[in-house]
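A protein chain is absent from this complex, but the other protein chains hold their places.
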Amino acid sequence: MKKLLILSTALSTFAFGASAQEVVLMSWGGAYGKSQTEAYLKPFTAETGIKTTMVDADNPATPVKAMVEANNVTVDVVDIEYADAIRLCDEGLLETLDPAILPDGADGTPAMDDFLPGAVTDCSAATIVFSTMYAYDTTKFPNGGPKTMADFFDIQKFPGKRGLRKGAKANLEMALMADGVPAADVYATLETDAGVDKAFAMLDKIKADTVWWEAGAQPPQLLADGEVSMSTAYNGRIFAAAVAEGKPFESVWDGQVYEYDVLAVPKGAKNKDVAMQFIAYATGTQRLADQAKYIAYGPARKSSGPLVGLYEDGKTEMAPYMPTSAANLTNALASDFEFWADHDTQLNERFNSWLLN
Amino acid sequence: MALPIYADPLERAWYYSYRVICALIFIFLIAPILIIMPLSFNYQPYFTFSPEMLRLDPDAYSLRWYDNLLTFGMSAPDALRDSSWWSDVWHNAKWVQAAKNSIIVGFFATIVATVLGTIAAMGLSRPEMPFRKLIMAILISPMIVPIIITATGLFFFYSDIGLSGTYFGLIMAHATLGIPFVIITVTATMMGFDRSLIRAAQNMGAGPVTTFFKVQLPLITPGVVSGGLFAFVTSFDEVVVVLFVGSHEQQTIPRQMWNGIREQISPSILAVATILVIFSICLLTVVELLRRRSERLRGVTPS
Partner (left out) sequence: MASPDIPNQNDVLRTVDGIPLKTALATASRRARIRAFLLVVPLLVFILLTFAVPIGQMLSRSFTDDKFSANMVELGKWFDANGKAAPDEAAYAALAADLKTSAEDRSAGNVGTRINYELPGTRSLFTSAARKARNLEPPFKEAILALDPQWARADLWAAMRSASAPATLNFYQAALDRQIGADGEFEAAPENTQIYVKLFIRTFVMSIVITGLCLLLGFPIAHLLAILPLRHASLLMILVLLPFWTSLLVRTTSWMVLLQTQGVINDLLVWLHIVSDGGRLEMMYNQTGTIIAMTHILLPFMILPLYSVMKTIPPSYARAARSLGATSWTTFRRIYLPQTISGIGAGGILCFILAVGYYITPALVGGADGTLISNQIAFHMQKSLNWSLAAALAGMLLVAVLILYWAYDRIIGIDNMKLG
């Protein structure tokens, strides 16, 4: 029934002139934004005639709340982290998503079986799996670079400035893993005050040598400018800089923290119906597989996996650069969305006062 | 002031070192603005002078970053550069869109600020103006109140009344920020204005309207124009209010620069910066010429 409704909306869109409708997608900019433009926006416009616009933000989850509460929603679809989607959905800041609109896999698998576990929630559908890991500038370490998460926090052994995201998420987990906490125990440790103290104590070791970044495009730039010798980053950005631009960056997967990235519609979006139509389109098997052609993020659908081929240069095999490839998962942590949906505010407050003190 | 003949050696030493110190401070003032100009022609995407650049090797210089300003955001940047390519630039290139937005907002904000500001300055410069100081203080406060406070206030206010993300809202906000500059410059001009000229005109039978257009306006025009230029520059350079109340449709040059600087200062930013510096040199020249004209009109010895 709902499917029919969406379909008829889509049809009426065609019938009454598509020009009035548009989809504004707010995403993270840079190489990732480019991959979405190529894989989702351009084909969507080509097929439906609906105009699409891309807007950049440091983290699109933060403007969502401001927009909805101020009753001034200017974007139709947002690309946000999984934990943020859960949190915003709980707070009633996102439109609910009917899973029935999501297309079945190209191989015929029903949509809900085709998506990776948990990838579809009440308000959102996942597109990719991304990872926060760290990378270093090989020219700074001619005698062999860092290998483990602990090396990142070891200023004596690997001198040089560090780049870290300005926020609690992923940093605390990485600090604990560097301190020797096994990946499986990280969140249990962080639930305790002592565990949080331990993570901050670890961060204290590199605080004086850290440059803080906010937008995902900054870490490759900081590395390229020589402002830092190693930095945490979203893995796709490092891939783009290393493979596409030939920068001497080496990724370290030990202690990576991976998570879904999802598409959702903010409450009160002006073009809600087309926005849903867009999400259904963008999370299709082929779209997700296509996106992996432009950036090294793993598709959130099983059926997309086999379709992932070479990078747009036509020669680089993508698999070794994916956060989900077996070799990269030896010591990896799946970000716990429930933990962050509950503790995000509190730990960021702690983080901010830590930063200023 | 030349070195007096009675100066002792210590004073002589101080006289010259003082000039050296001043020269260094002038370099501090001006060098940062000039240094980005040659760097914007760097062929490499770096912010330092390569050895080739220092040898003035023509291959080390290029216009690629200026070209990038046109092609960034285009739908088909690699097409043949014919009329349809230029039309693509005009409709899609991000920096061109930003320039258009900046000019539209700046132009209308300037008109609003200058008209309202000049009328108010005429009132303020009258000796009989009541509560002069208080009103002046209120009118100048947009310049004094930290911009972040104004921007947050406007964010809530505009969201409530539906002006967020509109050109109209942005123009009104920028006009508010430009008004103090208009008030200061125009009142300063009017204070120097000889009020007996008005009485003389009225004595000779001119009505208030004739007096305004034939006597007052020509004398205060330089002040009004430079006030207007100040207002325009204020709007043209404003980013915080745009960040808070503008939507993606009101992408102005400073906002585009802000995004660019935060993410990556590619030399394209330096190319924009160079263009803006040349723009401000032009503005400065106009203001200087106006000031001299105003002094001449008012019979002050020209400097």
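Per-chain residue numbering starts at 1, and chain names A and B are given in the order in which the chains are listed.
Keep this in mind: a contact is a pair of C-beta atoms (placed from the backbone, for glycine too) under 8 Å apart; a residue touches a chain by one contact, two chains touch by 3 or more.
Everything numeric in this text was worked out from a predicted model, so none of it was measured.
**Q** Which of these touches the unseen chain: B:104, B:147, B:206 or B:219?
**A** Touches the omitted chain: B:147.
**Q** With the full complex in mind, choose from B:60, B:111 or B:287 the residue touching the hidden chain.
**A** Answer from the full complex: B:287 touches the omitted chain.
**Q** At which residues does chain B meet the chain that is not included here?
**A** Residues touching the hidden chain, for chain B, are 1, 6, 11, 14, 18-19, 21-22, 25-26, 28-30, 32-33, 35-36, 39, 46-49, 112, 116-117, 119-120, 122-124, 126, 128-130, 133, 135-142, 144-150, 152-158, 160, 172-173, 175-176, 179, 181, 184-185, 187-188, 191, 230, 233, 236-237, 239-240, 244, 254, 257-258, 261-262, 265, 269-270, 273, 276-277, 280-281, 283-284, 287-288, 291, 303.
**Q** For chain A, which positions touch the chain that isn't shown here?
**A** On the chain A side, contact with the omitted chain comes from 62-63, 65-66, 69, 87, 89-92, 161, 166, 210-212, 225-227, 341-343, 345-346, 348-350, 352-357.
The definition used in the following text is that only the chains that are shown with their structure count from here on.
**Q** Within the complex, which stretch of chain B touches chain A?
**A** My answer: residues 155-156, 158-160, 162, 164-165, 247-248, 259, 262-265.
**Q** Tell me, which parts of chain A touch chain B in their complex?
**A** Per the stated touch rule, the residues are 24, 29-30, 53, 55-56, 58, 70-72, 74-75, 214-215, 217-218, 221.
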